[in-house]
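Apart from one protein chain that is not included, each protein chain of the complex appears where it belongs.
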């Protein structure tokens, strides 16, 4: 992440990876305040064994795109809505609109959890156990909705869907 | 892709995968006109051996997100700027802003080529040969810029960077 | 509705239908977490006797459009402004901008009450009693304004409209 | 429609209604240039036998909302992207964002065809023959996609979905 | 104003007119809930002696434009940022973007005070006493800034502007 | 107007004033290139007999607001969509969003004709002959719509409004 | 700054200049309420020894651009998000989108601190001591990130970057 002030927003990525049993590291790399650190981080990432990089940043968010320009690893970007953001449009557009040749897979505003899940989905291509965990997770999401629908009995329509 | 009218926009994804020697299929699956086909496509994708799905659509673009809800494979989304689009915002937002649990890795507006490259980067995690090809591709992008800079000698600044 | 967290926003649709004496059911169907449930819901809707479907969702809101693709019943969409929404634009555009062939009648941001009224107006085409109730409701809106105007006597303009 | 210059945009609504065998009238009613005509039109609509009103307008598009305030009939709005429109946002927002009590079912920018289909879906609630036609129409949309997918054989993926 | 809930926003228009000694009336006229009242209001305005009409409304704000279509008096519009507004864009665009032939002079979001001042400026064309009051008011604005600048002595720049 | 390149956009204001028999002058005053000229223009305007000022400008359009700060005359602003404009938003917002105390009555993007009509409406307050001309003009707009509706006989609805 | 209500937003510019040991003055100059003062301020600025002008304003923010039209000194603009701003877009666009010939160097929304740093960078061109201070400041930013990264040890990845 580009700043430790983004920790609250970026933590769910770590949590969901933990949940899936995926090893990860979480650190601060600022494209603008520590450009050399960013270079080193991105350039050594593959050799240090990383497989996917999740980069989150706000405002004129250059971290995801710059990291993507420095590694052959896939990079996922999390637009963070920072203070003085123009409604999040700045981070969304400066992460999403990468030029041809240097892609970033962008997730929704502040959606670090989804970046974690997408990273897990990517890793599951070569890891059937992880794929099973993801399927189970998706089943759990499903169950939660069904349970909520069961508890929510409003309307009393005679031919209701959830009777 | 959601419509055969998106073929011009989506073809570069196929071309770059071809260039990297990655097997792919390219077909039309419409979330809104063929919802059952979309279900079947997404549900059988993993068993048919697919590893990454690239889904491109315009307007209220539901294809990428719906496919993502039906498979544990990673899904990349390409927002297509269709006729009567509101400047592309509609497809960008309806692909990007997925709820927690069901991520789509979104690339830039009309940037199917980048979706192809990101798919290749994802596949290269478990394929060192492909990783080398991607590195070489990135080196080629670099060389092109250097060559252009060599040809572009404007200003005659005495202590120029490219002398 | 796409999530039980949308209940506060969607409840007014139920309330106004209740007020008009229109039978309804209110449940949770998530396009992304329960795609099969959504399929079943939409496909059985007509046979279960439903006549109009109101679907509300936030963010990349695919529920209204997907339901519309699976039934010949008219579908009304309520864009919900969810947490981390980009000012509501995401849900508005992903519900409104449906491709030709699969319409959704979209109401204002968070305006589930209006979706309920529009559903009632639709049902009143073949139900004169309901049409009368709607007319009475519209008259009541009118009266409220007249009463407020009566109480609001600011300015003391000699030739005032409400004297 | 609010102006005869919108005819090209609004004609597809008439065409699809014709296709479905639904009687309709198509005329010009301007909220701003002919407010009295608009009043008369909306107030007599139900008695003249109309069941659904489709109103299309551009810019500060007041026609759909004003008509909705004058009748208990359901009103569908078509935002038209007129010359000097601010990218269509003006007509979209001035049709969509109606206050509680007076709903307009809004379709996509310039999507009069969808307004026609939605009107047909509304009328089909009490007209099973029309419902069948709509189902058949939706099936035709489906077939078209399947045929296009059949013709589009790109990629030669060995385990292709459409083999 | 379109709703008594806009009173807090619209009151400053009345206050500044009072300050300038301009007679006014302030009432509620809803384009959507009381269309007939709006018609009567606008049609009788000139004969009742009104010279300028200020109309404020939020969301799909049709009041200013509709009033302008019904009178030869100049109409000023105040876009009100209402609950569930899409950041005020809806009221701004549905008041501002009037078609040729039916102008509304729009002021800033929520800026009813400015509408009052503009009305006074308009009336001052034929009222030199009022023109003098407006000039005095503008001088007072000037003095306030000069006084604030006098009190604000930050920086201690040796050759300061306000020494 | 702020630049002679805006002449095409601003000319309709002159034409409609000519049509109404209102004397006017049309000249170029640039806030940014000729600030002193702008000062002189605005400061002498009232003494030269001007009654309303219409100022049109594009991009960061400061002319209308600056002129309004220098005169007690009412100022109307025309946002011009210039080359490299960001869809017209820049001129709209920099003319519309004036601070309290210094109003500009803004018309639609490029709508100089409406600025001319609004100026005429303002002048008609003290000029009954002009008020009659404006009413006649509004009647003509009405007739045009009626004539168009007469010629447009599509649908053949048996109980048509315009039979 | 255009208003003393912007003091909280603009103060950081003063503070960072103080930190760098750069002399400055901070005062209120309103383009709209005190146009003559603005003229005098801008016209005398160079002779009073000023080298860079930072102008911050909100809404239809004309101060930076008008000052830039009146001096050969470089002008930096700070868009302030004021009350009733349309999400800051108004001040951003009315400062940024200056026509050719009269540039303003715009910084991020509310980012007066960055305007101060940019002013210092500009002054450091001819002041090596200041250049050194800026370099040291940039090094401090770097160190802060490194320290935060040191304290943030989340994930326990075996081959972590910061071990």
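A few points about this structure:
Should a chain be cited, it is by its letter among A, B, C, D, E, F and G, assigned in written order, with residues numbered from 1 in that chain.
Here, a residue touches a chain if its C-beta (ideal position, glycine included) is under 8 Å from a C-beta of that chain, and two chains touch if they have at least 3 such contacts.
Being a predicted model, the structure only gives us computed values, none of them experimental.
Touching the chain that is not shown, out of A:69, A:110 or A:124: A:69 (per the contact rule at the top). The missing chain lies against subunit G, touching residues 46, 51-52, 69, 72-76, 92, 96-109, 111, 113-115, 117-118, 121-126, 131, 134-135, 137-138, 141.
Mapped onto subunit A, contacts with the missing chain fall at residues 2-3, 31-33, 35, 39, 58-62, 65-66, 68-70, 82, 85-86, 89-90, 93-99, 101-102, 104.
Residues touching the missing chain, restricted to subunit B, are 81, 87-89, 92, 108-111, 138, 141-142, 144-146, 148-149, 152, 154-162 (touch as defined at the top).
Everything below uses one rule, namely that only the chains that are shown with their structure count from here on.
The equivalent interface to E-G, defined as the listed pair sharing over half of its contact pairs by residue number with it, is A-G out of C-D, F-G or A-G. Once the centre of each chain is set as its mean CA position, subunit B and subunit C turn out to be 36 Å apart. Distance between chain centres (mean CA atoms), subunit C to subunit G: 46 Å. Multi-chain contact residues, meaning those touching two or more other chains, occur in subunit D at positions 3, 33, 59-60, 69, 84, 86-87, 89, 92, 96-99, 101-102, 104, 108-109, 111, 138, 141.
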